[in-house]
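Encoded as structure tokens, here's the structure I'll be asking about.
With one protein chain removed, the remaining protein chains of the complex are shown where they sit.
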Amino acid sequence: MPVKAIPKVSIARNGVGTLVVPCNKIQIQYCNWGGSSQGVRDLLTNGQLNNFASNNKNIFIEVIKKSGHPTATFHYSNKDKVNEIDIKNLKFNEVLKKINEYSQRSGNELFKWNHKVLSINQSTRGIWSPMHEAKSDRYKI
Amino acid sequence: MMIKGLTSIKLSSTSTRCIGRTFARSYQVAQPDPFFKTEYDEIDNYGSYKNTRFTHKLPETTAQQSPLLVALHSRLNLPNKYEHSTLSQALNLIKNEGLANNFGLNTLGKNLLTYYVSEYLLMRYPRLPIPVFNEAINAYMGVDSLYEVGKSWGIEADVTSKLDKHLSQENELLKYGRLRFLEDSEKSKITEDGIVELNEYESRTIQGNKFISSESEAYASSVRSIIGGLYTHCGEESAKKFIYDHILSRKVEFESMFQFSKPTRELTRICEKLNLTEPISVRLIAETGRLSSHAIYVTGVFVGNQKLGEGVGSSINESKTRAVVNSLLSYYLYTPIDESGNPIKLPSDVNYKFEGIVGEGDVAI
Amino acid sequence: MIKNAINPSLRGGFQAFRGSMMMRSMTSSVGTNNIGDIPSQTVSTQNFNLLKFDSNGSKNLYAILRIHNIPYLVTKGDKIILPTKLKGVKVGDQLDINKVTTLGSPNFTFNDNNGINKDLYNLKLNVVEITREPYYEVYRKKQRCRRLKTFPVENYQTVLTINELSLA
């Protein structure tokens, strides 16, 4: 065999070709009695959550009734990440804002990127090399 | 004429008469899965094949009620024509629970994927050596990558047993949107952290230190089946687009897939194959000086006065080898373009015109 | 305008492999940034084809695009991280960038600081994530006031991917 092959797995590039939104499931847990769940209860009764659900059909929304402070749990398909947040004592529009915000994330840890562009491609131009200058222009040691 | 099962096939492993001769070395013929009890009227009446073991399709109205299925359908941006029941069937690998399973869809999807991935590679990288070509296909549509794809689509595996579902009062419809590959007995298996018990399928796939888990195979199978389902409902064009969007849009680094054992000899043979009459010479182009603290050499591979490749190294030998390897890579990873500088068309494109090259195969050394 | 960098001599069926070109002279790239010598509209197709051929069917191609007047040098599949939340944009949207100043292949550069004619290239960006930076606090101390003011900061970040980058 002249050449052997090294097995590789292709690298995912979400957003190239098509985009699959990473957030696939939201669990909203609320209490039917406690005051801290008032916002969530309002959200459920005034139909705003239904609106959100019909606008985001790609997200499976599960509403759980359980005593205690309300929480929202976001499941991301990105490495099975789960993010649970507190939504106690929030007004319904604030809860909706939270849901909107977290459903647009990818599930990655928050990180401040100091590089503006992240690339896994090889550089198009390559690296500058002093060895390729014309011989007369080369620096002599 | 009804033939029960297909066990009566004469062409099995031992002496079969065909073209008047006996096969000394056995020719293995595909065996049917007796589980399905397939029957047919005529062996070549393809429409008449039917699995007689009782299975039924999930009614479309039921499937549309399953929130997980609706979410997956919308997440993948599947056309309305794509039935939810087919999607649910694509996620079912279990054959003995009465619901239609994904065997056929999987086969269909696998063939579609194989064709389109191969076509892409054969046209875009016509000179890839066969081992690398096979590995590249694996990189795009092997179990590991399809598992990742399935995961990224947010497909959930069904891992809770019937009892657990009953106890947690889970909606029965949710089950139809999950990936079903474990039988109930396997679900309730006690597991210990750090210890994996391989089942029959998994122990068959052991290679070195690795095995294909039945979970990843199940995910891969569901991805293939979803593609197969797309073909049945929306035709080949949309299946092709789906494959390009989801599978071929992923990145494979071909440069790092080569392992050369005798690069210089290989290059000589290739030049011979290409009928390059002048001999190869590997020559130094530049150096920082032998006595410099970190010497660097730049070497080129030349045929006549054409440069095939260039390598940089900290010793002359290293730079020579790198130069040869780089010229081999530049040969193998060649991509043809058409006369106006655009990527060439593929055979499955409309208005196809042959503009690329046909790979001429590898040389033996 | 297009400047010739290194004459890409064809090598008996061998195509320039980028690995082998990793180290090469940049002398030729000096002075590629001449501004507005020729308006992009008058670029002859022959010259533009040079870029096309050299990029090997848009395989080795980069573009410098400007968002909020900040340049981003991108290739296909790259992620751009914007330190802002774009208005009226949500995940899954496709963006059309109207200011691309440079298109470049290994040996040639095509540049127009007023923005290259959009008919000459295809560039599509996807919004893949709207997220935030990690939470941190900024303390401000004013003169003659003993209080130390604390400001919570949790800025937005928008992540875009280059879905398509090719020459028309």
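Labels for the chains are A, B and C, by order of writing; each one numbers its residues from 1.
Note that in this section a residue touches a chain if its C-beta (ideal position, glycine included) is under 8 Å from a C-beta of that chain, and two chains touch if they have at least 3 such contacts.
One rule holds in what follows: contacts and distances are computed from a predicted model.
Participant: From the names "DNA replication complex GINS protein PSF2", "54S ribosomal protein L15, mitochondrial", "3'-5'-exoribonuclease family protein" or "Exosome complex component CSL4", which one matches the UniProt record for the unseen chain?
Facilitator: Matching the unshown chain against "DNA replication complex GINS protein PSF2", "54S ribosomal protein L15, mitochondrial", "3'-5'-exoribonuclease family protein" or "Exosome complex component CSL4" yields "54S ribosomal protein L15, mitochondrial".
Participant: For the chain that's not shown, point to the residue among B:Val159, B:Leu174 or B:Ile285 touching it.
Facilitator: B:Ile285
Participant: Any idea which of B:Asp33, B:Asp164, B:Glu197 or B:Asp338 touches the chain not displayed?
Facilitator: B:Asp33
Participant: For the chain left out of this view, which of B:Pro67, B:Pro126 or B:Pro263 touches it?
Facilitator: The missing chain is touched by B:Pro126.
Participant: Residues of subunit B in contact with the chain that isn't shown?
Facilitator: 6, 9-11, 16-21, 23-25, 27, 29-33, 36, 38, 43-51, 55-57, 83, 86, 89, 100, 103-105, 107-108, 111-112, 114-115, 118-119, 122, 126, 130, 133, 229, 232-233, 236, 269, 272-273, 277-279, 281, 283, 285, 300, 302, 304-305, 307, 347-349, 352, 354, 358-364
As a convention for this text, only the chains that are shown with their structure count from here on.
Participant: Show me the overlap between the contact partners of subunit A and those of subunit B.
Facilitator: Chains touching both subunit A and subunit B: C.
Participant: Taking the mean of each chain's Cα atoms, which chain ends up nearest the overall Cα mean?
Facilitator: B
Participant: If you tally the C-beta contacts for A-C and for B-C, which one comes out higher?
Facilitator: Counting C-beta pairs in contact, A-C comes out ahead.
Participant: Which chain's C-alpha centroid is most distant from that of subunit C?
Facilitator: Relative to subunit C, the chain whose C-alpha centre sits farthest away is B.
Participant: Take the average of all CA coordinates in subunit A, do the same for subunit B, and state the distance between these two points in whole angstrom.
Facilitator: For subunit A versus subunit B, the centre distance works out to 28 Å.
Participant: Once you find the CA centre of subunit A and the CA centre of subunit C, what distance in Å lies between them?
Facilitator: 23
Participant: Distance-wise, how many Å sit between the C-alpha centres of subunit B and subunit C, to the nearest whole number?
Facilitator: Each chain reduced to its C-alpha mean, subunit B and subunit C end up 33 Å apart.
Participant: Please list all residues of subunit A that touch 2 or more other chains.
Facilitator: 13-14, 16-17, 21-22, 120-122, 129, 131-132
Participant: Give the residues of subunit B touching no fewer than two other chains, as numbers and ranges.
Facilitator: Only 251, 255, 298, 312 qualify.
Participant: State the interface residues of subunit A toward subunit B in the complex, per the touch definition above.
Facilitator: Those in contact with subunit B are residues 1-14, 16-18, 20-22, 24-25, 57-61, 75, 77-78, 80, 120-122, 129, 131-132, 135, 138, 141.
Participant: Residue numbers of subunit B touching subunit C in their complex, please.
Facilitator: Result: residues 251, 255, 274, 276, 298, 303, 306-312, 323, 326-327, 329-331, 333-335, 337-338, 340-344 of subunit B touch subunit C.
Participant: Using the touch definition up top, name the residues of subunit B that touch subunit A in the complex.
Facilitator: Per the touch definition, subunit B meets subunit A at residues 67-68, 70-71, 73-77, 129, 131-132, 134-136, 138-140, 142, 144-145, 148-149, 151-154, 244-253, 255-262, 265-266, 269, 285-289, 292, 296, 298, 312, 328, 332, 362-365.
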